[in-house]
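Note sheet for the following structure.
Just one protein chain is left out here, and the rest sit where they should.
Letters are used for the chains, namely A and B, taken in the order the chains are written, and counting of residues starts over at 1 for each.
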Amino acid sequence: MVSKTKSPKLTKVSRAVSKAVGSYQRDKDMLIQILLDLQSMFGWLSQEVLIEVSEQLEVPITQVYQIASYYKAFSLMPRGRHIIKVCLGTACQVRGSPRLLDTISATLGMKPHETSEDMRFTLETVNCLGCCAMGPVVVVDETYHTKPSPSDLRKIFESAK
Amino acid sequence: MTIALQIDGKEVKAREGMTVLEAAKEAGIEIPTLCYLEKLKPYGACRICSVEVERKGRIRIVASCGFPVEQGLVVRTRSPRIDRVRKVIIELVAPTTMVDGEVAGEIKKLAKEYGANTHRFESRFRAKPTRCILCGQCVRYCDEVVGGHAIGFVGRGIERRAAFFPEKARACLTCQACFDLCPTGKIPSETDFVVFDGFSVDDYLAGKL
Partner (left out) sequence: MASKRISSPEELEQLRKGILSKRDPNKLIISICTMSVCGQSRGSVDVCERFKKEIKRAGLEDKVDIRETGCQGFCEREPVVIIFPEGIYYVNVKLDDVTEIISTTLVKRGLVERLLYTDPTTGKKGAKESDIPFYKNQMRIVFGNNRYINPRYIDDYIALGGYSALSKALFQMTPEEVLEEIKKSNLRGRGGGGFSTGTKWETTKNALGEPKYVIVNCDEGDPGAYMDRSLMEGNPHSVLEGLIIGAYAIGSEEGFIYVRQEYPIAYENTIQAIKQAEEYGFLGENILGSGFDFKVKVHLGAGAFVSGESTALMSAIEGRVGEPKLKYIHTAVSGVKGRPSCLNNVETWANVPLIINKGAKWFNSVGTDGSKGSKIFSLVGKVNNTGLVEVPMGMTLRQLIYDIGGGIPQGKRFKAVQTGGPSGGVIPEQHLDTPIDFDELTKLGSMMGSGGTVVMDEDTCMVDTARYFISFCCEESCGKCIPCREGLRTLREILTDICEGKGQEGDIEAIEDIAGVMQDASLCALGTTAANPALTTLKYFRDEYQAHIKEKRCPAKACKALTSYYIDPEKCTACMICFKNCPTEAIHGGKGIIHWIEQEKCIKCNTCFEVCPPRFSAIRRISGEPLPPTPGTKVIREKKR
């Protein structure tokens, strides 16, 4: 476990956490919202960030870790520059999302929940994005693509540097 | 205020605010549990203490450790439905708790009492056995009684684990309260207090748990 060395000047992490915690008036009820902001800011939640949240918000580290490891929105590992989410909801399922996932997996040479070695892509699955009439759906960097063909996918991935 | 209820045909007097489990205990009626500890808030994870409660002709199955007593409640601690619940719970949880192919302790006792086939779902258990039934006594005792917050839950669903936080667990050397609580014996057998090797949040992050 990373032990916090008391350094006289504020680190980038402690400043960021202070800002996030402060934006919710240090309200312990907003712990999940604070972690969402930090996840958005850093792209993942490192041990350093979580320990800092625990100390600044005065909440046990066990509670912070329980939340950070429970939800799909949080990543405890660094993620790729481009996040690919394949929807596996029922409507998409019935329209062939498992095959879409297979195709994407094969194209990128990655399994779901993996990050590519060059940190370019992270492949994730989602249990329903609410885009059910247009399935199957894949989201790449917050852009939604419906019923993409293998060539559509190739173009999308090529343009994601 | 006194509340009169019936447990297994016996008239039982209880106080308002008591749970069915507490009332039964006081009346000398045994209901098995795995995650219950008197000092802790009822948790409802093992479901072994499930009982049938009947009110106004409607039967429900509830966890007796948390269900409040009611005037005129009719409780059955054994029935074909209840016995099946306990039997199958043991069968489901057996594969992960086995040591050298056998269950032990409280699990073994319950398996015998309810005729559980502890090998029933063995072939369908394809994960790494953790020896943990996630009863939470360790986590809850550390949180509620000791205030140490040295062990907590991480993950969700079948990836849910109890993990120590080494920074906080420095005090565990002198505490060791969770050692005796652990119904499967996992904690005493896997903890050496020096580095919590294989049992810490760092192991969880490394995907080893």
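Methods note: a contact is a pair of C-beta atoms (placed from the backbone, for glycine too) under 8 Å apart; a residue touches a chain by one contact, two chains touch by 3 or more.
Just so it is clear, the model here is predicted, and its values are computed rather than measured.
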*Contacting the left-out chain in the complete assembly, out of B:7, B:46, B:142 or B:187*: B:46
*Write down which of A:18, A:47, A:103 or A:116 is the residue touching the left-out chain.*
A:103
*Contact set of chain A toward the excluded chain (per top definition)*: 27-33, 35-36, 59, 63, 66-67, 70-74, 88-96, 99, 102-103, 106, 126-135, 137, 142, 144-146, 150
*Which chain B residues touch the hidden chain?*
42-47, 50, 61-63, 65-68, 81, 84-85, 88-89, 92-93, 96, 120-121, 124-127, 133-134, 136, 153, 155-160
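Note that only the chains that are shown with their structure count from here on.
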*Using mean CA coordinates as chain centres, what's the chain A-chain B distance in Å?*
33
_In the complex, chain A residues that touch chain B_ = 1, 3, 47, 60-63, 65-66, 69-71, 76-77
*For the complex, which residues does chain B have touching chain A?*
139, 143, 149-156, 163, 165-168, 200-202, 204-205
